[in-house]
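Missing here is one protein chain; the remaining ones are kept as they sit in the complex.
Coming up: chain A.
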Amino acid sequence: MTKAITVSGLHKSFGRTHALTGLDLDVDTGEVHGFLGPNGAGKSTTIRVLLGLLHADSGAAQVLGRDPWADAVEIHRRIAYVPGDVTLWRNLSGGEVIDLYGRLRGGLDTGRRAELIDRFELDPTKKGRTYSKGNRQKVALVAAFASDVDLLILDEPTSGLDPLMEEVFQRCVEEERDRGRTILLSSHILSEVEELCDRVSIIRSGRTVETGSLADLRHLTRTSVTAELAGEPNGLASLPGVHDLAIQRIQNSQGKRVRLQVDNNELDAVLRSLTTSGVRSLTSTPPTLEELFLRHYQDADADADTGEVAAR
């Protein structure tokens, strides 16, 4: 499968701030790729490099097979970008901005434009300064979805949208995917990511920490296990992959209640150990998406050596 975006070993510093410290990203043609990470992880910096607005210090990046810095204008004919914080010109109407962006990209589907304005319930006659945040966002979204392009780069595009509009947005992304377009979606809304994304890349402190399908990522993470045992647990604490172990005495009983987190590839050994103590009851919960992200976002120990990192 061809790649819409390939990035490897990207570094970018602003003075003493290291925004990107060896970032990798691969987006296949025709997929919706989630681009996730805590605030300040470097998502917007990466997107600005991909748009040719910033010049990377080192590392390689290709967008639609070209160099985003040298061939910016050529690439931009085939992509549409929606920033997370849309600023409009105060005396231009929303409709004028949509048409301007469309023409500057090299074409706008007027039928699709009308349909999108209708679906997003946007009033295109209002002037830039009178739009609310959500409505400014809609102006940029209509301009992007109505453009005839191969790649959409969306940087937290739904901040400010209400749940109904969020729904419309998700349908639009699915339609774009069905038409064979590639979408890079930076987002903090996990339900949106779960619903839309074929694969995700999680970045932290300017580098990629995880990439793959959501199922892959779930597999890599931990399961929480709660068990009531007839006797004393046997050497659970010394098993590899066991975290947050808590053992309680159960009142009026010889037994013990055990709670723990275990890496999925060590689950088997833990169950073996539990059964030797006589399992009375057992619940095992796969990680929720929230837990998965919290773990990836918070796990700062792993890369404490990369130091202070901020984006923008």
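Structural remarks
In this section, a contact is a pair of C-beta atoms (placed from the backbone, for glycine too) under 8 Å apart; a residue touches a chain by one contact, two chains touch by 3 or more; residues count from 1.
One rule holds in what follows: contacts and distances are computed from a predicted model.
When the listed names "histidine kinase", "ABC-2 type transport system permease protein", "Cytochrome C oxidase assembly protein" or "Oxidoreductase" are checked against UniProt, the chain not shown comes out as "ABC-2 type transport system permease protein". Check A:V97, A:L116 or A:L274 against the missing chain and you find that the one touching it is A:V97.
Which of A:L88, A:V242 or A:L292 touches the hidden chain is settled by the complete complex: it is A:L88.
Remark: the omitted chain is touched by one listed residue; of A:L53, A:A230 or A:I250 this is A:L53.
From the options A:R66, A:K126, A:R259 or A:R280, the residue with contact to the chain not on display is A:K126. Residue-level contact of chain A with the missing chain is found at 48, 51-55, 72-74, 76-77, 79-83, 85-101, 103-106, 124-127, 129-130, 140, 153, 312.
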